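In this view, the complex is presented without one of its protein chains, the others remaining in place.
Here the chain labels run A and B in written order, and each chain numbers its own residues starting at 1.
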Amino acid sequence: MSEDLRRSTPTQDQQPGGRRAVPEPLVEVRNLDVDFRTGGGSVHAVRGANLTIYPGQSVAIVGESGSGKSTTAHAIIGLLPGSGRVTGGSITFGGRELVGLRRRELERLRGSEIGLVPQDPMSNLNPVWRIGFQVKEALTANHLDVTREQRQRLEDGLVAESSPRDDDELFLGSASKPALLTDIRGALEDSGVSGTSLDEQMKRWDETLDVGSVTRSEVRRRLLAAKISGAEQIALGHVTGSTVNDRVAGLLTEAGLPDSARRARQYPHEFSGGMRQRALIAIGLAGRPKLLIADEITSALDVTVQRRILDHLEGLTRQLGTTVLLITHDLGLAAERAEHLVVMYKGRVVESGPALDILQHPEHPYTKRLVASAPSLVSQRIQSTKHAAVRTGTPASGVGAPGVGAAQGTAELADHRPLIEVSHLTRRFDIRGSKEPLLAVDDVSFEVRRGTTLALVGESGSGKSTVANMVLRLLEPTKGSILFDGRDALALRKAELLHFRRRVQPVFQNPYGSLDPQYSIYRALVEPMRIHHVGNRASREKRARELLDMVQLPASTLRRYPNELSGGQRQRIAIARALALDPEVIVCDEAVSALDVLVQSQILTLLNDLQAEFGLTYLFITHDLAVVRQIADEVVVMQHGRIVEHSSTDEVFAHPQQAYTRELIEAIPGGSLHIGGAGAPTEPSGTAS
Amino acid sequence: MGRYIGRRVLQAIPVLLGSTLLIYALVFALPGDPVTAMFGDRPVNPVVANQIRAEYNLDKPFIVQYLLFLKGVFTLNFGNTFSGQPVVNIIATAFPVTIRLAIMAFIIEAVFGILIGTISGLRRGSWFDSVSLVLSLALIAVPTFVFGFVLQFLLGVKLHWLPPTAGASPTFQSLLLPALVLASVSLAYVIRLTRTSVSSNLSADHVRTARAKGLTERRVIGVHVLRNSLIPVVTFLGGDLGALMGGAVVTERIFNVNGIGNALYQAILRGEGTTVVSIVTLLVLIFIISNLVVDLLYAVLDPRIRYV
Partner (left out) sequence: MSEPSMSPTVLPGQERYVDTAHEEIAAIDSVDDSAPPTSMWRDAWQSLRKNPLFIVSAVLIVLILVVALFPDLFTHEDPKYCVLTNAQTGPGPGHWFGFDQQGCDVFARVIHGARASVTVGVVTTLIVMLLGGVIGAFAGFYGGWLDAVLARITDIFFAVPLVLGAIVLLNTFKTSETVWKVILALALFGWTQQARITRGAVLEARNSEFITASTALGASGRYNLLRHALPNALAPIIVNATVSLGTFIVAEATLSYLGIGLPPSIVSWGGDISSAQVLLRVRPQVLFFPAGALAVTVLSFILLGDAVREALDPTSRKR
């Protein structure tokens, strides 16, 4: 903690909007260039990036994968992976140049000045150490593990400087908490509180006075506020400092982990994704850094968990006065959480400025595109862009005019009778080492009507994918029935099952896993025809070209291999493969979840067009309600294997009946934003390739 | 954890029975009469042959023979050699020597393997890495016995640094050279394994998190990189203790160490099926047990395993 850093930290009244002198920026990135050396030369990951962050602010870098947003963040904390090097420009932190800093100095800076909460909670905790140990390390590394007296002595020895936060560093210890509570109880009893009222108040005190988290001044303030007699003495007498383990528990409590003292003794694999992310937040904030870099911290989590964690982080960083740099692909999330936005595209900053300003008046074509397609900001079902295209006469998908005409006909003729009828579907899984079987799907009934889209929404563990697999006949139900086109789909014999598979096709979530890496695109596309002995060599190849055309990919793609294509392109291939045999139903299991926003919107538009053209029926499995609004006619919300709500999409969004559904809707990032005047973007976004 | 241990132990039992049965069958159930073979070029004396058959239970059905043999193994009654000496006596004198040899070799491969492998993994592409890579490849490519001859000749005969042979009552010094040779191949594997493990762990996400906390590089390497890298290495080392005892056949012959390997070799030369099968069974038992220990060690080292 060097002196110049401390001096540059402004006080609260120098916040943006204040009328005082212009504050010093905390972080200034100027013309930053970052290169990665590869076998064949170097890749320019970041080019001439500029970024300014003021103390206490919350700034977001928005961009899709490969835009250089994470690289920029890693350059700031000096943790570029592998062959990454800063090749130009400067990064200053509190006026101090960081580029070219020696390793030792960087180590001193990390944790205590700049903290990082990394992206993937699954891989970012060391699996062999207990959570508590890993949090404790963050304290020891920044010399926050010693008691106040020791630190005082250290400080006296170094510089005779008294920090204004000194008192704040005295935390409540687990050893003195019982005595503190006893004194509070005594004081309450003296003031005439008794019976259930006393018990309730004591319970609240017990719950809110977190060991290792509340400080002496905080306790004093709260006791005074509660008009407890002798508050001063009680706080002074019992808040006398905590052990490191108390502090670890306190940090975990602050990050929103209940029962933290016990949790600290567990290993990462005993934690859920959300809990791990909370532990990582505790680690990131342990050294009380001035700047916290939060790198896509919630993209791997369920929406409701995502919202809770972001809310929590926001409250915590505001309370601590921490400056936050958010890295995200989600424009809605960024606009909601940050006051200043930096949009990056292919290593460059293409637009930056006040968050709402950018959202309302995007100027760069890329930003416009982002705003137009951000699922969280689009509030309506993609209205048959196909029809619009037909009206204006633009060949949107390259399909010839007769095909389009016929499609319109079928769309109008769609009788909307149930094509899939699922009733009382139940699936149990036996868990090893547990007597209680897991009821993954519990008495689920719904109908999917021909030519429409039914979205099955739920968070991880809701059983939605299990339902999809049963409808696809990849998994046997324990109980219940599935009728397909009026026939019992569960009683199909071998040949009939083969025919069923021809009519019901899947598109899976992982675009990197659902295509065999050893198959060329041509082989992948003709495989369904080969399995079902449809056509000959020439007609199969012709069909493969048609299919590519339908998903708007050039014919040259036929000779390529999956690893040469992007995630979105692979997903389009997977859709083309599903279409190969002219199916009636496509089951999309999280088909767009792994994709960048723009690509996601492109695929959704494509799916929508295909539905209009061929009268397809979709069963759409997703965790993302924002996507549902764009594609579905009906919504089934699932939680813990059961259906909690089932109605039309408009109805669900306008009048959600269940608390859980409301929570899901509220969790959509950017949902609370109102873009003045702009309304729902009308610009069709799928005009690519 | 308890369930895990229980399952591992239970799984080891069929393996134990199966592999001893396999060895026993290879020696006694294959075409060709071991008793006839015993006589070599001499004419077979039917009376003596039948006596021998009775003594080694060869006149009984195969499975009974095996069960009797198994009973012998557990009561430490391995039968007698053709010269009438109890096999258990041979094992009792030879075994301690081999254990000493194997432990010395084990220490050599563990200490030097991990040390060299770690430095190589941390400094990929440096001259140290290149040299250790070439060295480990050479150790794998050159057969142990050639390496043994050369070391024996250079260090033992030419330079007189170490005794070239061990002899009847081997000292620590005289076992040093054989231990080095015995360790050589495994040493190379430990180097390669540690190197890969360390360098892949260096780029792990959680190591970046550790750096982001502000930990010093020394602590990042020691607490996060090395601790995790050692899991596969320790697993290999544990399983190798059993393999080392098997590898002693070659090394003990080169340096004339009177251990279990040499006893096995002598038994092969004399065609003593009983002795061969007893010693190999013993070595296999040690191998299985050391692998069982590795499984348990693995659970200690990697908390993720304990709850599987």
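We adopt the following convention: a residue touches a chain if its C-beta (ideal position, glycine included) is under 8 Å from a C-beta of that chain, and two chains touch if they have at least 3 such contacts.
Because the structure is predicted, anything quoted here is derived from the model rather than measured.
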Which residue from A:105, A:564 or A:582 sits in contact with the chain not drawn here? A:564
Missing-chain contact, candidates B:108, B:263, B:277 or B:299, resolves to B:277
For review purposes, identify every residue of subunit A that touches the missing chain, sorted by number. 16-17, 22-23, 25, 28, 39, 50, 52, 54, 58, 314, 318, 336-340, 345, 348-358, 363-366, 369, 472-474, 497-498, 501-502, 504-506, 508-510, 513-518, 520, 527-528, 531-532, 553-554, 556-557, 559-561, 563-566, 568-569, 574, 577, 598-599, 602, 672, 685-689
Tell me where the left-out chain touches subunit B, residue by residue. 11, 14-16, 18-19, 22-23, 26-27, 30, 32, 37, 137-138, 140-146, 149-150, 153, 157, 242-243, 246-247, 249-250, 253, 264-265, 268-269, 271, 273, 276-277, 280, 283-284, 287-288, 291
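Criterion: only the chains that are shown with their structure count from here on.
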Taking each chain's centre as the mean of its CA atoms, how far is subunit A from subunit B in angstrom? 51
Show me the residue ranges of subunit B that touch subunit A in the complex, using the header's touch definition. 3, 203-217, 219, 223-224, 227-228, 231, 301-304, 307
Give the list of subunit A residues in touch with subunit B in this complex. 77, 79, 81-82, 103, 107-112, 115-116, 118, 120, 123-129, 137-138, 141-142, 267, 269-270, 280, 283-284, 286-287, 433
